[in-house]
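Take a look at the structure set out below.
One chain of protein is taken out of this complex; the other chains stay put.
Read from first to last, the chains carry the letters A and B; within each, the first residue is number 1.
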Amino acid sequence: MKWETVIGLEIHVQLACESKIFSSSSTKYGMPQNTQASLVDLGYPGVLPVLNHQAVVMAIKFGLAVDAEIAEKSIFARKNYFYPDLPKGYQISQYELPIVFNGSIEIPINDKSMKTIRITRAHLEEDAGKSIHDKFDNASAIDLNRAGTPLLEIVSEPDLSSSEEASSYMQKIHQLVRYLKISDGNMQEGSFRCDANISLRPLGSNVLGTRAEIKNINSFKFVEKAIEFEVERQKAILDEGESVTQETRLYDSEKNETRSMRSKEEANDYRYFPDPDLLPILVEKDLIKEIKKELPELFDQKVDRYIKQYSIRKVDAVEIAKNIDIAEFFEALIHHFKENYQQAANWLLSELMGYLNKENISITDLTITADASAELLQKIHENVVSTSMAKIILKQLIETNDSVDEIIEAQGLKQISDRGQIEAIVKEVIELFPDQRDQYLSGKEQVLGFLIGQVMKKTSGKANPKMVNQILLEKLKENRRR
Amino acid sequence: MTVKKSDINHICDLSKLRIDENEISTFTKQISDILNMINELEEADTNEIKPMAHPMNMSQRLRKDEVMSNNDRDLFQENAIDSEDGFYKVPKVID
Partner (left out) sequence: MERFTLKKLIHMISQREISSAELVSIYFQRIKKYDHFLNSFITLNQESAEEQSLIADKKIQAGNYDLLTGIPYASKDIFCTKGIKTTCASKMLENFVPPYDSTVINQIKNSGAILVGKTNMDEFAMGSSNETSYFGPVYNPWDLERSPGGSSGGSAAAVASGIIPIALGTDTGGSIRQPAAFTGITGLKPTYGRCSRYGMIAFASSLDQAGLLALTAEDIAIFLEAMSGFDPLDSTSVEEPVPQYSDSLHNSIAGKTIGLPKEFFNNSLDTESQRILNQGIEIYEKLGAKITEISLPNVGYSVPTYYVVASAECSSNLARYDGIRYGYRDDNTKDLDDLYRTNRQIGFGDEVKRRIMTGTYVLSAGYYDAYYLKAQKVRQLISNDFEEAFKEVDLIIGPTTQSPAFNIGEKIDDPVSMYMNDIYTISSNLAGLPALSHPVGFFDKLPIGMQLIAPHFHEYQLLNFCHLFQQETDFHLQQPQAFLDD
């Protein structure tokens, strides 16, 4: 029996609002336990929710970016269940009338084609607090700082057919919410969480099988692995002629397996009903128009523009635009350095990103400005410094407060591009190493590298490598003619 | 209409209540009586009527996204019988 995989993803995105969705507490991450939990967040007797304007705007932004319909009228509903991290004993969410519905997004598959994934809905809701089970010996610790943080829950149709597609979709949504600046997408901090609903069905069937839900996957790699494991697990069950239990499971990344969550009561009846403390959200057409006008350029548009406007290679444009922070840095860089956009792209991708990756810091933590980077690029472009010198300057720029010029001066890093100077040294080296000269002349071309190395050594690496190469060849040829 | 004891037990599960054995019959009868009274609603003709969302025909007002610090953890936790180190404590939960 051949089985077909059917996957739907539910992604919870924490919205980048200053305050919570129904209260004015701060949403700042990492504060001491329960210092950002107001009476409203704690579900004290008598308190009431009031909706954050920005959360609505951000939801609409998302809806417009995925070509979805924005509900003229949407309703908040209570999802009733008991858990210590849910202070009111219900979560304020949206049920029958979500604010965004009927959208779609294209994901790349196989590097060549695109697949459309339908987005059933995206709705607003409040986040719960956190329970920590290893803080005390005989108790679980509850921290309600996170309770009330605005969430946008994005639900896809079960249009995903493989773990790779699921990962691709998850990455695409992640990129989108960062582009729209509605979330920082920080998976380590819980700003972006994914639940996967996975089921199998006989190939060709259009009836959905029983699904299992895997909760709280927080990386692209894990979503792939979790799904792969789960598919195999379900296959094994179905091949035996047994049926899959509809249940909630957790992915264990250390053991690379999914397992059933014992504490979740599967038969939970949430008894949704419209929250009587909140009124219907009415979205005016004018507001939608305004937000649409201010939508930022999205990934596909940006890649196109880089190619058309800056003549950058597609593969580089994609690499830069993948991350909105890098794209913005790049755009600031080429605002100051307009000589050669491709050169700027190359430098950014290999030199700057190389440094950042090695030191394991992100571009937003970078202390140098696009200005300073442009200055450095300018020096490279004019051949004032060699690429290897530029590496040293970059490090200095990041680690000190000095300017590009100051560093070049102080370290004497100016590249030697003076013909006369180089010729003199080349002559010297050729005289110093007659054997190697002879070897080269008799056909052993790889010896050239050694000779270049010697010239570079004599100039402490500062000679313009291209010129050295060129002049060395010239002089060697002259030697031959003798 | 009669509600069964098993219904009462199920409702108690959902609402985290507990009724002692010796009271279950009383509660079952009382809830049945209440539901009987409620069942009169069936006779009302609500064809074409939309459910009332609110007594006032209003829409939700939106609050400006700004932080107003109104948190006083120590004061609030004076009301919590079991808290430690700023956390609220509950019997250990195993996931």
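We adopt the following convention: a residue touches a chain if its C-beta (ideal position, glycine included) is under 8 Å from a C-beta of that chain, and two chains touch if they have at least 3 such contacts.
Please read all numbers here as calculations on a predicted model, not as lab measurements.
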Touching residue (missing chain; options A:Ile75, A:Cys194 or A:Leu279): A:Leu279
Touch criterion as defined above, residue of A:Gln33, A:Asn80, A:Thr120 or A:Ser168 at the omitted chain: A:Asn80
Where the missing chain touches chain A, by residue: 39, 42-51, 78, 80, 82, 84, 87-90, 142, 269, 271-273, 276-279
Residue ranges of chain B at the interface with the undisplayed chain: 3, 7-8, 10-12, 14-19, 27, 30-31, 33-42, 44, 46, 49-56, 58, 60-61, 63, 72, 75-76, 78-82, 88, 90-93
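Keep this in mind: only the chains that are shown with their structure count from here on.
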Computed distance of Cα centres, chain B from chain A, in Å: 40
Of all residues in chain A, those that touch chain B in their complex: 17-19, 24-26, 32-39, 42, 44, 50-56, 73, 75, 80, 82, 84, 131-133, 135-136, 138-144, 250, 261-263, 269, 271, 274, 276, 278-282
Sites on chain B touched by chain A in the complex: 14, 16, 53-54, 58-71, 73, 76-77, 82, 84-95
